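To keep things clear, I will list the structure first and then write my remarks on it.
Yeah, one chain of the complex is gone here, protein chain that is, but the others are all in their spots.
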Amino acid sequence: MHAQQQFDAIVVGAGPAGSSAALVLARAGLRVALIERGEYPGAKNVSGAVFYAPGLLAELLPSFWDEAPFERYITRRVLTFLGKESAFSLDFHTRHFALPPYNGVTVLRPKFDRWLAGKAVEAGALLITSTVVDDLLYEGARVIGVQCRRDNGALYAPVVIAADGANSFLAKKAGLQREFSAEEMSLGVKEVLRLGTRTIEERFHLTGDEGMASEYVGEATGPIKGGAFLYTNRETLSLGIIVQIASLAQQRIRPYELLDRFKQHPAVAPLVRDGLTLEYSAHMIPEGGWQLVPRLARAGLLVAGDAAALVFAAGIFLEGMNFAVASGLAAAETALEAHQKGDFSAATLAGYRKRLEQSFVLQDLQRFRLTPAFVNNERLQNIYPELLCQAAEQVFRSEGRPRKKLGSTILTTLRSKVSLWTLLRDGWQAGRALFF
Amino acid sequence: MRIAVCLKQAPDCSSVYVDPVSGEVDRERFVQTLNAADACALEAALRLKEQRGGSLFALTLGPDESDEVLRVALAMGADTVERLWHPSAVDWGPLTIAAALAARLHADSSSLPDLIFCGEQSSDWASGTVGPALAAYLGLPQITGVIGLEALPDPSGQLLLRVTRRLERGYRERLLTRPPLLLTVHETLNEPRYPSLPAHLAALQATIAVCDPLSLPQFAPDVEAEEATIIEVRIPRPRPHRLAIPDSQLSPFERIGEIVSGGTSRRQTRLLEGPPEELAHELVRFLKERGFV
Amino acid sequence: MSLINNAADDAVFMRGESVAELWVVLQEQEGLPPEYNQEVLAEAKEVAAQYPGQLQLCAVQLRAPLSSPVEKSTVPFFKAVVPERLYVLEHPALGRYTTEGYVAALSWLIRERTPALIVTSATVNGQDWAPRLAAQLGLPFVARCLRFALEQEALLALRALYGGRAYVQTRTRLGRQPALVTFAPGTRGTPPMTGSPAVGLPMPEVITYQPSLAFEERNPSLQHLGIEAPSAEEVELEAAEKIVAGGRGVGREGFAELAAFARLLGAAVGASRVATDRGWVEPERQIGATGKSVSPRLYIACGISGAAQHTSGIREAQTVVAINPDRNAPIFALADLGLLGDAREILRHAMQLLQEESVGV
Partner (left out) sequence: MQELASEPVATQPIEERLELVRFKVDKRPHIRVHTEACRGCDLTPCVYVCPAGLFEILGGEMHFSYEHCLECGTCYVACERKAIEWDYPRGGWGVSFRAS
């Protein structure tokens, strides 16, 4: 074995999870290989992309707030229930999110991921681009390296961090993850539209670097389970739909047609008017939540980010990058501990899960473990948003006739489609999923 | 045998996006790569080196980022690499660049390389000038547009090359030649290799030698005299619709308008249904009408 | 900003002479359409017309001395546009194209006559000698122009960038020496040369030189083995004027018929990926995202549905005929003529019709 092919740690995938892990490991003085299959970090990566809790990285990178390529920081959150021709929004705007540490920022992944990987390289990691990792190398049950798809493609390290994304071939090959079902995976398709800085600020009531994250349910995805999003970047919008794959296959609507439908919804069309499409992209999202989180480690191997299905898609929450970064950091700390002990056994690496259990990563996922199923509830997807809009329409309608009290108006509308019993049950489940 | 390859880092055309409204080229979206024809030149040089022995020197002229193409060269199998750069070179055109490369190749104490390979043209300016100009400055014979290259066994032990040039409309010119010589290579000549992991790793970590061309004794650029200044970058065809060759009856202005707008109209389809004999008849009539038969 | 400028009295290219010369270097080569020269002449004439009485359009022909004095005249070069003067430069080494021969001959003539501007078609050979000549003589050089014009002190040119994704206008300062330009072939779209040579057009003044050129006849290490013409099926797709392409709907057997039809039409054979994947045709025939991008004047798509991966390669086809049994095939959206039916049958009948006609039935 060439000394050149021996590292202290190998990180597969230069996304937020992988680069964060590589950064920490390289800082600690380890010889780290960070392997990326794209020509550059971010080439294959797609997300909304709002990076919530970016402060996670600010602890590591003192110049983070000045240097990182952010688009806008989120000061406005909107949740919209779309009916066929109407929209009911909850619109929240706060100046408290306008100061570091920002609550959330929008990023463009090819830029941001490249920057973050660059930080790992600055710290001393070796970034190996244009290289696919096909498999893991074992000694007995212990993972001792990776097999790259190049001649003489073996690389060795006592610990491997698989941050290879939603499809995670490595987690599956290591027997930590099972094959996915079409019910627990979602497809996100996205467009970036250029509107210009000024139009964005005027159209979305933003000043300076402020940004908006807006999510949609209901008619946004027609009869298909899922939702839509619209985020502001500096001079572009990121907009897309996220739909359950099983539902998409059942309803036989193509995702890009659905995206066009969303863009043409009367409540959305004025927001994207005159937007020039710059790019179209798609990615799979492990939205299954708690159910989908695999075993996270075995001897010599840790799994982080999307590869470990650490995505928080729970109704009003749609977060992934912060879960990726936090898991990458925890994986790196675990690997460091293993190095200190000189012990890379499953027992030592099990510390990774404990770290995640103590952090928001697994706590949030577990606490909201019922939410994905609840959000994918047929009625929540296809009936309540429309009913909510109809109810609002009844409430606001002025017809020159005596009005009923609001409660009875709303209840009448709701009960026209759903029995009281179902309504109560859904209410109870909503409570369990989100509130208590 | 000593072989030199001149390489250029250029944006991959598939990454070039021009705003249909402002006509501006979005340079942020460029993916800079080793120019496709240059990669084939490198591959051709490597194959010859492997067959006949010798050394391969790859050089480029470009800013820091151009180190990447030299790393590709190292990973593929170049023995030595060097990057020429001076900040003033951003304004140099192909003739000045060729003069700088020539000065660098002359600067080696021993004689010139036996063979020099260049890509036929780059993906950005495609002026196809550096190769022939370099040959002129070095006083070497040249063969451009190479799409076939074969080392023949020669009793004298000297290298004998059978070269195929690509001419218009599928015509091919075949030549026999010997070094010293400069060849410019078309991007269909071969499929460049995919480096092994150890070679890739070594290249990633290699230190790239840099040379200031202005320090070379034989180089005195007269940039003023040569180069074109860019006045304006124009809008291309906005959408990937069909580009019709413009009608020569139109005025030059109208023709250029058609070129840049991508053909003014999308034609209407005439869709016909019927027995095959009739359709065949229609087809022949159509072909005659349009002057194709 | 326009390329069209008014003539000025003190244009630098005038060099104090009363009349400056604009040269078009003619190129001859097996397989090279003579239209390419014609198109450069037409373009150059427009530039010369900007400076009436000051800029004279001249053509330059390089050739081996003719064995008989009554030769096949040079007139066939000139159809619509006739230059005012024709320089014929004769040397035994100019019987066929060599880099050294062209560079030496033109260097000699440039020293003799010093034109203001030299233009030639950016053919493979044009792009071989022109940059070398420019380097050797230190001439300002602009390659592969789509258009060019002269200003008092500069040469303005329109060029394609990034494989035609962008266009750029450049301005090259002119000094006392001539400037050299190659013109992208096919840009002007000259009508095909049919019919007889120009009748009734004035003849150019012909000046013949037979210099002794100071260059080794040829690089002694270079041996010319010859130029090979492609057969109809071999015509490189990128260069083909007409392409008959087949896909899934043609089938393995159908490709023989398709090739026969292509031969009759003088067209090249192309294919979609299905056809090359299945080994019906060799991979070089593939058109589309993984194959080639083509720009023929005529494209006949047989049994090709028109998936984006294929049609991305035929975007620049001028006239498209699609034959397909499926009314909803996306290829029809691109076609000028769409025939709903089985390609093999229709081609078979069409071939019969064409053959009958050529026999004169």
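Here the chain labels run A, B and C in written order, and each chain numbers its own residues starting at 1.
The rule we apply is simple: a residue touches a chain if its C-beta (ideal position, glycine included) is under 8 Å from a C-beta of that chain, and two chains touch if they have at least 3 such contacts.
Note that the structure is a prediction, hence the values are computed from the model and not measured.
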item	value
Chains in view touching the one left out	A, B, C
Absent-chain contact - pick from A:D151, A:D260 or A:E378	A:D260
Contacting the left-out chain in the complete assembly, out of C:V47, C:L62 or C:V274	C:V274
Touching residues (missing chain, whole complex) on chain A	37-40, 42-46, 49, 84-85, 108-110, 129-132, 148-150, 166-167, 169, 180-182, 185, 187, 189-192, 222, 236, 238, 245-246, 248-249, 251-257, 260-261, 264-266, 277-284
Residue ranges of chain C at the interface with the undisplayed chain	248-249, 273-274, 288-290, 305, 307-309, 311-312, 326, 329
For chain B, residues in touch with the removed chain	12, 14-15, 17, 26, 28-29, 31, 191, 194, 239-240
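Everything below uses one rule, namely that only the chains that are shown with their structure count from here on.
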item	value
Geometric centre: closest chain by C-alpha means	B
Approximate Å spacing (C-alpha centroids) for the pair chain A, chain B	41
Euclidean distance of C-alpha centroids - chain A vs chain C, Å	53
Residues of chain B whose C-beta touches two or more other chains	17
Chain C, residues touching no fewer than two other chains	none
Of chain C, residues touching chain B in the complex	1, 3-4, 29-33, 39, 42, 46, 99-100, 103, 123-125, 127-132, 134-136, 138, 140-144, 146-147, 156-173, 175, 185-192, 219, 221-230, 234-236, 239-242, 265, 268, 295, 297-298, 312, 314-321, 323, 327, 332-342, 345-350, 352-354
Residues of chain B defined as touching chain C within the complex	11, 13, 16-18, 25, 94-95, 98-99, 123-129, 131-137, 141-145, 162, 165-179, 181, 222, 224-237, 240-248, 252-253, 255-256, 259-260, 267-274, 276-277, 279-284, 286-287, 290-293
In the complex with chain B, residue positions of chain A that touch it	2, 4-5, 39-40, 126-128, 130-131, 148, 150-155, 276, 278
